[in-house]
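Here's the structure, in structure tokens; my notes come after.
The complex appears here without one of its protein chains, the remainder shown in place.
And then chain A:
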Amino acid sequence: MSEQTAHLAVDRLFEAPAPHLTVEFQGGEPLLAFPMIQLLTRLIEDRAALEGKRVTFTMTTTLHHASDEILGFLRDHDFQVSTSLDGPSDVHDNNRPLPGASSYQRTRQAIERAKAVLGTERLSALTTLTRRSLQAPEPIIDEYVRLGFRSIFLRPLSPFGFAVRSARKLAYPTEEYLAFYERGLRYILELNRSGIQLEEAYAATLLRSILTPFPTTYSDLRSPVGAGFGTLVYNYDGSVYASDEGRMLHEMGNDSLRLGSVQQSYRELMSSDTMRMLAATGLAEALPGCSDCAFVPFCGPDPAGSISRSGDPVGHRANSEHCQRHIGLFNILFAHLAEARPEVLQTFTTWVHRSAPLRLAA
């Protein structure tokens, strides 16, 4: 990203009406452009102070390039840092081969260093679940517990980008993912029952929609659609996309989720044809299939997925991975809610409200 693009992106950011902004840096590997991150952070902090807005910084990084200086910077500017951890060494190294080295070892060391500087609260990890990972959830979950993480996100491989190219090697049918998820969730609930506190982030997100009156902040399940209405992506080359998937679609030669460029005003970007298209097709309650679905109050539309699969943003639920996956997840969670085992309900409510019930807290 050039300095000029950076300045323009910050201008656009603060033209948005939201009083509280979350700025996420992602790549590639964002730490390879650390001076740019420093610049952006400074620009955004100064501007936020001026305009009286609240900003939260987050970053997704392998941490491999995180020196103590970088970690100190992330701590001082209150970053929420998310790194990649796919499981124990055999799984992780299989997913992320490094010629002549173990990426698992490097990640482990990086996590230890990061924890020492950032503390456990600011550090979380994301799993990439490949076909290989699906063999067994337990070792992956155990690895998270062993490294002291309080949360694990068992989400399937994104059907975009890198994943598409290596799809044959890594991808898997949704049913296989769901079977894996169900088994993994059961295992996590068992752990919680035995006193090990670990949250499954996907369940926590969906349950927050189901068990509270508040709308989700999770961009993939918002209705009206999160893309564009809740998130914007400023690319290093100055393009503006409605979501990360929009950027990946672009790499696949499809510009349907591109809003324009940072040189245009926020107003112009938000009234682009792309945003009109998203507004017209981004309400799950009005989409064929979704409008009659029992789960629609907790679900959201998936225009990016529909575009990539069928070329149009409405798509067809019958062959939507997003739909199959979420119907499956809702079935699993509602089965637990219907079964209503007290210790499971207690774990769920603890995840949802991020606090333990009083009788246990005392």
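To be clear about the criterion, a contact is a pair of C-beta atoms (placed from the backbone, for glycine too) under 8 Å apart; a residue touches a chain by one contact, two chains touch by 3 or more; residues count from 1.
Assume contacts and distances are computed from a predicted model.
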item: Choices "His-Xaa-Ser system radical SAM maturase HxsC", "Oligopeptide transport ATP-binding protein OppD", "Cytochrome c peroxidase" or "Fe-S cluster assembly protein SufD" - which one is the UniProt name of the chain not shown; value: "His-Xaa-Ser system radical SAM maturase HxsC"
item: Residue of A:Gln38, A:Thr56, A:Gln197 or A:Thr212 in touch with the missing chain, whole complex considered; value: A:Thr212
item: Absent-chain contact - pick from A:Gly27, A:Gly119, A:Gly311 or A:Pro357; value: A:Pro357
item: For chain A, residues in touch with the removed chain; value: 212-214, 349-350, 353, 355-359, 362
